[in-house]
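First the structure, then my questions, so here it is.
With one protein chain held back, the other chains of the complex are shown just where they sit.
Presenting subunit A:
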Amino acid sequence: MPRMTMIEAIRGAMDVSMDKDDDVVVFGEDVGYFGGVFRCTQGLQQKYGRTRCFDAPISELGIVGAAIGMAAYGLKPCVEVQFADYVYPAYDQIVSEAARLRYRSNGEFTCPIVIRMPTGGGIFGGQTHSQSPEALFTHVSGLKVVVPSNPHDAKGLLIASIEDPDPVIFLEPKRLYNGPFDGHHERPVTPWSKHPLGEVPEGHFTVPLGKASILREGSAVTILAYGTMVYVAEAAAEETGIDAEIIDLRTLLPLDLDTIVASVKKTGRCVVVHEATLTSGFGAELAALVQQHCFYHLEAPVARVTGWDTPYPHAQEWDYFPGPARLGLALRETMEA
């Protein structure tokens, strides 16, 4: 099986989808001629022409709004928002139109769009280039929210998202584009070409939305993670020697509650980790669900390890980022509780 980076896998997913279905169109800022700032669409315009892969002006609201109209008529737009931090102008269209179209039209229309966007910190982007806004989308009924953590899943999930009849917010942790970054910023990241999860099938395949994967089996505590945090969790488990089971959620909406509940019932302990801020973060939803469904199996309170409730600082990036040390501490506390 070929090995590739997450960028190549994402590009491959769009390539396969465009090849298979003429209704798939790809556009966004710098996406056509330039091939995207992270190179995710490189070569697609050459291959499919300017009518199917093209540049849009810096108009996030207009881009997403137009995509919704295209989708209502039956096209399948896969648009890129250059950084998740730029999506807010489009938020109105996403919430008020995309998420409601099916409901509002009594199911006559659906909105098969995918909005891809790089998320997360770790590149010294500061407050406007580092955010993880997933909870702003999981809070909206009518959206699906996907966060891949490796090239294999990125390709399979993106193809599934493009083929899905409803709007999908596809969040790409930018620190994972080139390798499984585990929070140890002081050392180089293993490239995907040397990692088993860098192996990606050629051609068409899907990873179903709503299905988590178990990254590491364990019996002492369940770590619920997604995106970059799954590797932080791996590092923390190794460094503390705690036999943690790590669940990579892969899709936040729909959520694979069965896998979560089965694991927590087995381990009796649960730590939730995400890079986004704590208050009203997706971790709050996870913690609530775990206590609701696993209350009599819990040996300790559900812990949350997250970014702080502040903007993402420029200088103190690694104080903000919930790395293996912070997660390790929470794991120990949860084991001792």
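Assume a residue touches a chain if its C-beta (ideal position, glycine included) is under 8 Å from a C-beta of that chain, and two chains touch if they have at least 3 such contacts; residues count from 1.
What we mean here is this: contacts and distances are computed from a predicted model.
Asker: Can you match the unshown chain of the complex to its UniProt protein name from these: "tRNA N6-adenosine threonylcarbamoyltransferase", "Multisubunit potassium/proton antiporter PhaD subunit", "Pyruvate dehydrogenase E1 component subunit alpha" or "Cysteine desulfurase"?
Answerer: "Pyruvate dehydrogenase E1 component subunit alpha"
Asker: Tell me which of A:23, A:55 or A:239 is the one touching the absent chain.
Answerer: Residue touching the chain left out of view: A:55.
Asker: Out of A:202, A:258, A:309 or A:333, point to the residue that touches the absent chain in the complete complex.
Answerer: In the complete complex, the chain left out is touched by residue A:309.
Asker: Could you list which residues of subunit A touch the chain missing from the display?
Answerer: Residues 29-30, 32-34, 37, 55-59, 61-62, 85-86, 88-89, 123-129, 308-311, 313-316, 319-320 of subunit A touch the chain absent from view.
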